[in-house]
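Right after this comes chain A.
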Amino acid sequence: MEGAVIEFHLDGRSGVSPYLQIVQQVRHALRLGLLDEGDRLPTVKEVVARLAINPNTVLKAYRELEHEGLVAARPGVGTFVTRTLADASLAAHAPLRQELRRWLSRARRAGLDDESIEALFMTTFRTAAREDIA
Partner candidate 1 sequence: MIWLTWRQFRVQAAAAYGLLAVAVAALLVAGRPLPGSGVTRLAPADGTLYSAGIVAVYALPALAGVFWGAPLVSRELETGTHRLVWNQGVTRTRWLVTKVAVIGLAATSAAGLLSLAVTWWAGPLDAASRPDTIRPVGAAMPDAVSFAARISPLVFGARGIVPVGHAAFAFVLGVAAGILLRRTVPAMAVTLVVFAAVQVAVPFAVRPHLAPADRQTVTITMANISKLGVNGTERLEELAVAGPPGAWVLANETVDTAGRVVAAPSWVADCARPPGQAALPTADEACFARLAGLGYRQRLTYHPAGRFWALQGIETALFLTLAALLTWLCVRWTRTRLP
Partner candidate 2 sequence: MSAVLRARHLGKRYKQRWALSDCTFEVPAGHVTGLVGPNGAGKSTLLNLAAGMLTPTSGTIEVCGGVPGDGPAQLAKVGFVAQDTPVYASLTVADHLRLGARLNPGWDDALARRRIERLGLDPDQRAGRLSGGQRAQLALTLGIAKRPELLILDEPVAALDPLARREFLQDLMEAVAEHGLSVILSSHLVADLERVCDHLVVLVASQVRLAGALDELLATHHRLSGPRRDVATLPADQEVISASHTDRQTTLVVRTEAPILDPAWTVSGLTLEDLVLAYLARPAGAGSAGRPALTVLR
């Protein structure tokens, strides 16, 4: 059998639960085009043997991904990617990055240091997210 395309890693200090970290890493890889339709995710046994984590955690992450329609489990074979997230958004990355760069240089000229920029970005990001929900 062909080897898995990606490997997972866990950040113990992120405060994000391990299962969510796996879900995020798959989504991330899908977005960046690292994972394509038909690619096989590592088997539960492989993930468990590598990360020393509970198999139920991996199963839960894969179930979540399956629920989102991103992957499908084929019993006895493995879990395969069924949809990619890279499509249209990937094309929009370049212009957005350019705009963000321009915004960053404006912020620097206004006298903001790195920490202030990060804080401003995160608070704005969170407020916007909250307003979206509401």
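Just so we're on the same page, a residue touches a chain if its C-beta (ideal position, glycine included) is under 8 Å from a C-beta of that chain, and two chains touch if they have at least 3 such contacts; residues count from 1.
Candidates were picked such that all candidates are chains of the complex that A comes from, given by their letters.
Computed from a predicted structure; not experimentally measured.
Asker: Once the contact definition is applied, which of 1 or 2 turns out to touch chain A in the complex?
Answerer: 2
Asker: Residues of chain A touching candidate 2 in their complex?
Answerer: 10, 12, 15, 17-18, 44-45, 48-58
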